[in-house]
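Every protein chain but one is kept in place in this view of the complex.
Coming up: chain A.
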């Protein structure tokens, strides 16, 4: 498996405040990885370390098997999609063509047209959705092998968000070889659509990582009459137990659905799964699923 981004025991501190603690993760080639976690969990720090805007306090991060910095191969869209407000859409495309050796002008123009942008418009007067579409067009026209996106859809309305994600997935499907994407977002329903892997960060640590299909297929909620967790079959690994006077609710990890007339076992759903890992007591970057992440194929 080729890892495009590989972090080992990565630490980053701002003064005395830890922003990222003991982060070890691997982003396989051709995957779309979602970064999720509360504000201040370390998502932006990780993205900025990956594109070389920040340097680690300790530990290593490698991109394409080398220290970050091969900027021609990496596209980065920072939070709030910064553009030059006094320049027009066409100016931005000309700038992109001058600054990037692998610039695909036809692609940039097609994307701008698809998004319905007026080339003569100054970008300071674009809507949030239009700015995001232009930033994406600029990022993909440099034909990056790795695309880093920091909360690209946070400020967008649902329609603009969907349009942005459609454009992003079109890029992933068209790129040869298939591009690798690392994006952060609070919107789990979006991540469930577009990502195949998920990394859950909280309090500067990786709390869980794995393939989304595997995470969904192995996490369940089990509701039963009140009983102790240790009376459940060994095939059910109890992550959390909650009891009322009469009822017990368990969050469990299991290889498969297990039927029993004495309980109801339901899929947990990504949102509850992520909330569980975010709020679980701080364990040193315990992987949610110890099995290796399968490599996407095409």
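The criterion applied here is as follows: a contact is a pair of C-beta atoms (placed from the backbone, for glycine too) under 8 Å apart; a residue touches a chain by one contact, two chains touch by 3 or more; residues count from 1.
What we mean here is this: contacts and distances are computed from a predicted model.
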Could you tell me which of "Glucans biosynthesis glucosyltransferase H", "NADH dehydrogenase subunit M", "GntR family transcriptional regulator" or "Nitrile hydratase" is the UniProt name of the chain missing from the displayed complex? "GntR family transcriptional regulator"
Consider the whole complex, including the chain that is not shown, and state which of A:73, A:122 or A:162 touches that chain. A:162
Of A:41, A:194 or A:252, the residue in touch with the unshown chain: A:194
The one of A:217, A:238 or A:280 in touch with the missing chain is A:217
What residue numbers in chain A mark contact with the hidden partner chain? 30-32, 162, 165-170, 172-174, 178, 188-190, 192-196, 212-213, 216-217, 257, 259, 261, 266-271, 296-298
